[in-house]
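With one protein chain held back, the other chains of the complex are shown just where they sit.
Just so it is clear, A, B and C label the chains in written order, and each chain counts residues from 1 on its own.
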Amino acid sequence: MSVIVTATTILLLLIGVAFFLAGSMGLLRFPDVHARLHALTKADNLGLGFITLALLPQAADVWIASKLVMIWLLTMLAAATVSQLIARSALHEEDVKQEPGP
Amino acid sequence: MAPAFSALTLFDVVLCVLIIGVALCSSSVRDLFAATVLLIIYGVFVAIAWVRLGAVDVALAEAAIGAGLTGVLLIGAVARLKITESPAAAVSRWQFAAKVIPASLGLLIASGLAYLVLTVEWRETLQAPVLANLPDTGVLNPVTAVLLNYRAYDTLLETSVLFAALIASWCTTHDDLWGERAGLRQHTRRAGILATFGRFLPPIGLIVGIHIFWAGADKWGGAFQAGTIFAAVWILAIMAGVIDAPNATGRSIRSFAVAGPMFFTFVALTGVLAQSFLIIPVMVAKPLTLAIEACLTLSIAATLMLLVLGAPRRSA
Amino acid sequence: MNGSIPFALCGAVLVGIGLYGVMAHDHLLRRLIAFNVTGSGVFLLFGSLSALSSGGATGAVPQALIITGIVVAVASTAFVLALVVRLKEEDVDAPAPGAFEGSSEHDDHAP
Partner (left out) sequence: MIEAYFFAATVLLMTVAVCLVRVLRGPTRADRMMGAQLAATAGVAILALISPAGSPAMLDVALVLALLGAFAAVAFVKAATIDGAGDPEEESQ
């Protein structure tokens, strides 16, 4: 039983880390702001999500487990908001560049 | 020969290298905005370093201030500047010297400090006397005990420094703008994403802040960390246009800002009647400490919020 | 072998980097950033030396002093920023006189 739990944790951990790696590589390699933003949100939501899932079965008590879930939900809320706002802001930046001087 | 040893040490060393790398990039990059963003990233990893050093109270303060408030403070100011590239000046002999002399001085100081770290035997700590007298302070968190009891002097003076910084930053207000709301007039799209975020997050922040405040008496956290969190969500609500920025001439905001130092001074002076300045009697230590902490939390929140918003300004 | 030695050395290097930045940069905001790096380097050095002497976690007294220091640092950062913004509005050419005022303000608050 505990072997299965440990194996699941390690597997989920690997998936989470892989998403973070993919996200940062995407942030580095993708051609423009919006494509990079797409890569960033993968790391934010899925990377942290899988790491939270990996830690949940190992949590000492319900309090710690619920704190972990809350951290994930908070990060998702913040990341979703921020990426939307940054995307809008980047659109403006492009507009400003095309027509010189506001 | 615990196998955990290597993984933990590896992590610590990589963390230290990363912190130094971020600091180096921040001080060498040409773009000012990049330097500011790097300072925020730096704050996140310094907070992790504090966690590894077992200093959770400091880590909480660093996470809230270094990664939160300082970022808002600097990004807001820097993003408003039009030009942020340092001019690519012609490299003259004088300019070369202007980099080399500071660099060698910095290297000298860093290596001197590193030499001290590696050679001096550090033995004495104050941890034993702190723990021995903990029952007299009414709290179980030794850091809170030091801040509000053993070294209450420092904390009283520190809140005065905060207050003085606020007054000093008010002094930079233009004469004709005094009496208006702090900072720029914020506006957002009604029911837009930013406004919704500004409605959602502050209640969560209040709960987290109260938790940190409450845990501060017995475990970790306390007035400074909770006050910073309150200040941050207050600022968010203002930036999201949910509530208006306060006016520096307003009664209630001023009483918030002075509540902590005033109550602290009052307790200090009543101590004079009993025994001496700033004595907190053992019998009432717990309720009195909690009361001081509550007032300090309010004051720190109000003062930091006003400091970050800055003097009233007219939008350009 | 003690686990906090890397952090103590890191703090020492950060003090050096920060002082270099304060001296080498012209722009007041760059100096402000460097001043913050110096400050946290001092704190890190202080805290990890305490952990080094106790052989375990950072002691309560250093922790309390560092928290005090962090709050004072953010207050002075906010004040210096207010000065810089006002200086810009006044259209005073920043580098020569402004640079002097700004940096002496940092030093007053550096722990």
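Keep this in mind: contacts are C-beta pairs under 8 Å (C-beta built on N, C-alpha and C of every residue); 3 or more make two chains touch, one makes a residue touch a chain.
A quick note: this is a predicted structure, and the numbers were derived from the prediction, not measured.
Asker: By the document's own contact criterion, which visible chains does the hidden chain reach in the full complex?
Answerer: By the stated touch criterion, the chain not on view contacts A, B.
Asker: For the chain left off this view, which of B:V130, B:A145 or B:I212 is in contact with it?
Answerer: B:I212
Asker: Which residue numbers on chain A touch the omitted chain?
Answerer: So the residues of chain A touching the unseen chain are 6, 9-10, 13, 16-17, 20-21, 23-25, 27-28, 33, 36-37, 40, 43-44, 47-48, 51-52, 55, 58, 60, 63-64, 67-68, 70-71, 74-75, 78-79, 81-83, 85-86, 88-93, 102.
Asker: On chain B, what residues meet the omitted chain?
Answerer: 3-4, 6-8, 10-11, 14-15, 18, 21-22, 25, 29, 31, 33-34, 37-38, 40-41, 44-45, 47-48, 51-52, 54, 56, 59-60, 63-64, 67-69, 71-72, 75-76, 79-80, 183-189, 192-195, 197, 201, 204-205, 208, 211-212, 215, 219-221, 225, 229, 232-233, 235-236, 239-241, 315-316
Convention: only the chains that are shown with their structure count from here on.
Asker: I'd like to know which chains remain joined to each other by touching when chain B is not counted.
Answerer: Minus chain B, contact groups: A | C.
Asker: Centre-to-centre on C-alpha atoms, which chain is most distant from chain B?
Answerer: Farthest chain from chain B, going by C-alpha centroids: A.
Asker: At what distance in angstrom does the C-alpha mean of chain C lie from that of chain A?
Answerer: Going by mean C-alpha positions, chain A sits 31 Å from chain C.
Asker: Where does chain C touch two or more other chains at once, residue-wise?
Answerer: Nothing qualifies.
Asker: Would you mind writing out the residues of chain A in touch with chain B in their complex?
Answerer: 74, 77-78, 81, 84-85
Asker: Which residues of chain B touch chain C in their complex?
Answerer: 8-9, 12-13, 15-16, 19-20, 23-24, 26-27, 32, 35-36, 39, 42-43, 46, 49-50, 52-55, 57-58, 61-62, 65-66, 69-70, 73-74, 77-78, 86, 98-99, 101-103, 105-111, 113-114, 116-118, 122-127, 130-131, 142-143, 145-147, 150-151, 154-155, 158, 161-162, 165-166, 168-169, 172, 174, 224-225, 228, 300, 303-304, 307-308, 310-311, 313
Asker: Inside the complex, what are the residues of chain B that reach chain A?
Answerer: 193-194, 196-197, 200-201, 204
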